[in-house]
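All protein chains of the complex are present and in place, except for one that has been dropped.
Going in written order, the chains are labelled A and B, and every chain counts its residues from 1.
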Amino acid sequence: MRYATRRALVLVSAMHITASVFINDDEYGLHQDYEKWLEELAPHAPISQYQHNRTGEDNADAHLKRQIMGREVVVAVTGGRLDFGTWERIFYGEFDGRQQKRVLVKIIGE
Amino acid sequence: MRYATRRALVLVSAMHITASVFINDDEYGLHQDYEKWLEELAPHAPISQYQHNRTGEDNADAHLKRQIMGREVVVAVTGGRLDFGTWERIFYGEFDGRQQKRVLVKIIGE
Partner (left out) sequence: MRYATRRALVLVSAMHITASVFINDDEYGLHQDYEKWLEELAPHAPISQYQHNRTGEDNADAHLKRQIMGREVVVAVTGGRLDFGTWERIFYGEFDGRQQKRVLVKIIGE
C-alpha cells in the first residue's frame, strides 16, 4: 500500500461489535491457536450462561472475544509507507460468523 | 455529536488506570456479562493473591480487567459525524469503583 500522504496515522477498525481488527503474525497455525484459546476464555456454549443471549441472540461470547482481540489498530505512515515491524500484518477476525464484514480505514496526515 | 472538523480522528481515553473506554453494544445484559466474565478472568478476591495489593491497595484486579477491555478508542470522523457501524457505542467501564471518572476526548483533523 502506498499513500499520497507523506506522514500520517492510519486507523483500521472493525465496524461490527463481534469482530476485531488486529495486528499479528500471518501464520495459519497461530490463527487456529487464537480461535481455540478465545473459545476457552469465552466459550460459546452453553448459550444460556450469558444474559445477552436472553435477547434472542446467541453471540454474547463473540462480544467478549472481540474485547480481547481489540476493535482497531492505528498504524503510522512515513514516506507513503506503513511503518511496520518485520512480521506485522493486519487481520480481520469475526467471532460471530454471520455478520457482513465491514472495515473502516481512515488516514489523517500531512 | 457533530464536530467543526470535516475529517478527523477522535481519541477517547480513560484517564484512570483501573478504567476502560471501549466500543460495543448498548445492551444491559451484555454489560452484566462483561462484569461476570472479567471477575472470572481476574478475580478481586482473595486480594492477597496480587503483589500490587501489598502496597495497601485492593484493586490489582481492576488494573488487569482494564487491560482486557482496553484504555482507549480511536474513531474516525467524516463530514462532521462519527464513522460508526450500526451498533457501535462508546462506554466507560470502571473496575475499581472508587475513582473519579475522567475521560479525555481529543480531535485531530482538518
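Here is the rule we go by: a residue touches a chain if its C-beta (ideal position, glycine included) is under 8 Å from a C-beta of that chain, and two chains touch if they have at least 3 such contacts.
Just so we're clear, the structure is a prediction, and the values are computed from it rather than from any experiment.
Engineer: Looking at A:19, A:64 or A:108, which makes contact with the chain not pictured?
Structural biologist: Here the residue in touch with the unshown chain is A:108.
Engineer: Touch as defined at the start, partner being the missing chain; which of A:47, A:74 or A:103 qualifies?
Structural biologist: A:74
Engineer: Tell me which residue among B:39, B:58 or B:72 touches the hidden chain in the full complex.
Structural biologist: Going through B:39, B:58 or B:72 one by one, B:72 is the residue touching the chain not shown.
Engineer: Please identify, in ascending order, the residues of chain A that touch the omitted chain?
Structural biologist: Residues of chain A in contact with the hidden chain: 7-9, 22-25, 27-30, 32-34, 37, 41, 68-70, 73-76, 78, 83-88, 108-110.
Engineer: Touching the missing chain, which residues of chain B?
Structural biologist: For chain B, the residues touching the absent chain are 9, 11, 13-17, 41-42, 50-55, 60, 63-64, 66-68, 70-72, 74, 102, 104, 106, 108.
Note that in this section only the chains that are shown with their structure count from here on.
Engineer: Quick one: report the Å distance separating chain A from chain B, using the average Cα coordinate of each chain.
Structural biologist: So the centre of chain A lies 17 Å away from the centre of chain B.
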